[in-house]
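The complex appears here without one of its protein chains, the remainder shown in place.
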Amino acid sequence: MAEAQIILEARNLSKRYPVKKTGLLKRPSVLKAVDDVSLCLREGEVLGIVGESGCGKSTLARMLAWLIRPTSGSVLLLGEDPSGLSDKEIRKLRRNIQVIFQNPHASLDPGRLIRESLAEPLQIHRICSQEEAWQKSRDLLHMVGMDEDAMDKYPEELSGGQLQRICIARALALEPKILICDECVSALDVSNQAQVLNLLMDLRKKLNVSMVFISHDLRVVRFMSTRIAVMYLGRIVEEAGTEELYLNAEHPYTRALLSSVPAANPALREMRFRLTGDIPSPVDLPPGCSFASRCPYAKEECRQWVPERLTIREGHDTLCLRAGEINWKE
Amino acid sequence: MTPKRNKLANIVRAYFSRPLNTIALLCFILVVLLCVFAPLIVPENYNTIHVNRIFEKPSWQHIFGRDRLGRDYLGRVLFGGRLTLKVASFATVIGFLLGTAAGILCGYFGNTLDTVVMRFIETLEAVPFLLLVLVFEIMLGLGTGNYRYALGVAMIPRLTHFVRAEVMKLRSQEYIEASRSIGCSEMQIIFRHILNNIFPILILQLLRCFAEAVLTCTICGYLQIGFTPPMADWGTLVADGYHVLRVYPWISLLPSGSVILTVLSLNLIGNGLHDALGQKQ
Amino acid sequence: MSKNTENNLHLQVKDLTIGFRTRQGEAEAVRRISFQLRQGEILGFVGESGSGKSVTCKSIIGLLPENVTLSGDILFHGKNLLACTEKEMEKYRGRHISMVFQEPMGSLDPSFRIEQLLQEVIMVHDPCSREEARRRSLDMLKKVDIADPVNCLKRYPFELSGGMQQRIMIAMALLCRPEILLADEPTTALDVITQGQILDLLRRLNDELGTSVILISHDMGIVAQTADRVAVMYCGQIVETADVQDLINHPMHPYTEGLLASLPERQTGGEELRTIPGTVPSIYNIPSGCTFHNRCPYARSVCAAEAPPMLMHDGREVLCWRHHERYQNG
Partner (left out) sequence: MTKYILKRVLLIIPSLLLVVLVIYSLLTFVSFGKPFSLSLYRGDFLDKIFEFFHVQGGFFSRYVRYCWNVIVRLDFGSSAQTGMTITEELMPRLGRTMLLTVLSLITAAVLGIPLGIGAAMNRNNWQDNLASVSTLLLSSVPSYVLTIILVLIFALYLGVLPVSGIENWTSYIMPVIVTSMGSIAETTQITRSAISSVMNRQYISASKGMGIPSRQLTYMHILRNSLTPIISTLARNAAAVLGSSLIVENFFTIPALGSYLIKAVNDRNFTRVLGCSFVIAAALILINFAADLVNILIDPKLRASISSGKAGEV
């Protein structure tokens, strides 16, 4: 099928936070939350981003949604570069990209009724009158499988699963082209999680919304995404199609992630190897590959050279100097 | 769980669930009404002096009796209350508005603005309240209670710290970021989401500051700084009675009683509201 | 296969009921549950939030708040713990039963150094000289794979990572070789890789020290991968207990079936997850009869009318009418 059109592209995105060090002389060291990340999201695709907490995936998500201005690099939404625009124009364009957050109980204003929260996006952008807004809210509730009596309730009266559905409904109020889900099922129980995931799947098909799905749980990311990018300490260390990544991952970190996912049935547990030690502090990263300190396959050059992005197979990039030459059996 | 119609009705119902709170509120309203309608209640003009009837005991015509110049004491106490409440409420309004505005600006926008305003607030805190009153008194002359401005300014640091902490707590909540992702501007977020969520707590703080203001205002009255006789608020009346304490104790005790009554009822209302809010959150 | 002989049971819980007195009135978080913990066995408790698994665990070690009413009995080597006074319980805690919590960051007292914390536990249970205590602490820290134990002793808890603090909690809990270790969601707040390391550590310590473990988690994968036997809890009741392999391969209770089916790892991309309809009922209005009947695909009239008795069948227990007839006459 023809190559789908790229609707969201990130070019060499990075975000640095200065951290004060003792002593006035020493140059303040820098926390590289996101370090030179390039991604692209095609129409109708779901890009999964997986990584441990603190690897910068939430910062990346907020930069993709223009909630934070990047230190360097740019984000193109439908070919539009926001850096040139004023805040007002950015808010206008924000209709096309919406974010769903992790904690449903905290994503809705506790002081307002559900109907007010749902109608707010329509009022902000003055899309329709008050009555139409109430009617639209009711349709949105039906679309996410909830009945109308939730309209006149406060967030504290509903369960986590129901609240997350309302957040999804609110995000869809402006008919966005891109939906960014930042750990949106991590705070839910297993049954709620399954219901919300199914809802996202069929909304994707019905409304042809492309998504960026971010989570620390590889099982959920695998279920939702068509392509997966693995992040470690602010860098994308590997990116590939879902099955491609699962079957022959190239980067040792991805392998470690895959093998430490708790799987109910033993079949999935065979490629088992464990890392030692903890994540190094992200403030002043060691030279060379940031994963070298924990990687069982690290060689001398891994500690000197910073690895470059390398395309091993079509659509499969990795950031490892020894890509392709490690045999995983030993 | 009973469906709650709206938050405000909830708080009010929770507040009046305890009889103590209702009594406190009624007490406060009674005091305010008495002071406001003092001219109607008082039998004669409180300033007319009756040299021959000084220190008359409280009797039926003159419930509070007469003071050292034979003036009707009920009138003096009520008009004293009027002055105290007027000055205290004026000061609370100034302090409250400035303090809240500074708190919201610092709490929400953070870093540069935050450090500058907080440094200024800290220097303000270093100036003792007494000095503030005296400086304002010199500046605006001894007029009718000019120390109300001092009272208001002295209240700002405490309020700013409180509001700043609350706003910073709210600012980190996800629904603020969610509304920003919908396209709300910073001002819209502040008015739609931050203000209406901290509103109940602000009212609570307003009550606490008002109680504090009444107390401090009577202290200035007692020390006779801030205004000149014959104007007298509750504090001054208590000071007048100090010299004749042993013989006519009621001259001091009656105004003190009214101060305690007012401040106690305000504090009780505050505690009641605090519990009512507690249950809701 | 159950790990060892019947006779040496560490813990026998019979008809345990835990009720809470709250503003909204009386509510039973746990209703007449019974289970056994054999010597050296890892018993997994799995269930969604609100199912009462964590409250059960706290009742064993007596850490429940005042507004709680307890009935039934918890026999530890024949001694009923519920009948113990606070003084007697203090001797059991840390000496025979100890507990590890979910939030590693909040479980260690921030005003003391690690050495002081470990030493305090030793001095409370079997006082010895400071050198002896230090030697035992160091030995225990090595056992829980802490890289540089000597340096770690001098540090304050807030200077350590989540994974490190959880290891120290485990070390502290096992210092006096207790018979039972209660682990309440020990890895939920940790990253995937650290989580794998901690679960391996628990298994290794269980083999090495013979401490039997009660592992509580909402994640079926974790329990399936680590536990020997699993008890599934729903709405304050144990609905099914079985060896882990039997439970995974052919679950008997519909709720267990639903839980396993809605795990994202089961489906590859594309089709929907089988979900359990409805939401977990709150303990203030528990459905009549079998508490799962309103969400159960196999529900029959008897299920709504009457609560099913617990059915024992070759080492497995299940609380469901469906199996009653088949095994009753079969």
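Lettered A, B and C in written order, each chain numbered from 1.
Basically, a residue touches a chain if its C-beta (ideal position, glycine included) is under 8 Å from a C-beta of that chain, and two chains touch if they have at least 3 such contacts.
What you see is a predicted model; the values in this text were computed from it and never measured.
Q: Which of these touches the unseen chain: B:Ser179, B:Asn197 or B:Ser252?
A: Considering all chains, including the one not shown, the answer is B:Ser252.
Q: From the listed residues C:Arg21, C:His77, C:Lys91 or C:Arg177, report the one that touches the chain absent from this view.
A: C:Lys91
Q: Of the residues C:Leu16, C:Val30, C:Ile61 or C:Cys303, which one touches the chain left out of the display?
A: The single option touching the absent chain is C:Ile61.
Q: Kindly note down the residues of chain C that lie in touch with the hidden chain.
A: Interface with the chain not displayed, on the chain C side: 61, 63, 86, 90-95, 98-99, 101, 103, 106-112, 120-121, 124-125, 156, 158-159, 169, 172-173, 176.
Q: Mind pulling the chain B residues that touch the left-out chain?
A: Touching the chain left out of view, chain B contributes residues 119, 122-123, 125-131, 134-135, 137-139, 211, 215, 218-219, 222-223, 225, 235, 238-239, 242, 245-246, 249, 252-253, 256, 259-260, 263-264, 267-268, 271.
Convention: only the chains that are shown with their structure count from here on.
Q: If you average the Cα atoms of chain B and of chain C to get two centres, how far apart are those centres in Å?
A: That gives a centre separation of 54 Å.
Q: In whole angstrom, how far does the Cα centroid of chain A sit from the Cα centroid of chain B?
A: 51
Q: Give me the residue numbers in chain B that touch at least two other chains, ranges are fine.
A: 1
Q: Which stretch or stretches of chain A touch chain C in the complex?
A: 52-54, 159, 161-162, 189-195, 197-198, 201-202, 216-220, 222-226, 242-243, 256-257, 259-265, 268-269, 274-279
Q: Mind listing the chain B positions that touch chain A in their complex?
A: Touch list, chain B to chain A: 1, 3-4, 6-7, 173-175, 177-185, 188, 192-193, 196-197.
Q: Quick check on the complex: what are the chain A residues that touch chain B?
A: Chain A residues touching chain B: 62, 65, 67, 87-88, 91-92, 94-95, 98-99, 101-103, 106-113, 120-121, 124-125, 152-154, 157, 167, 170, 174.
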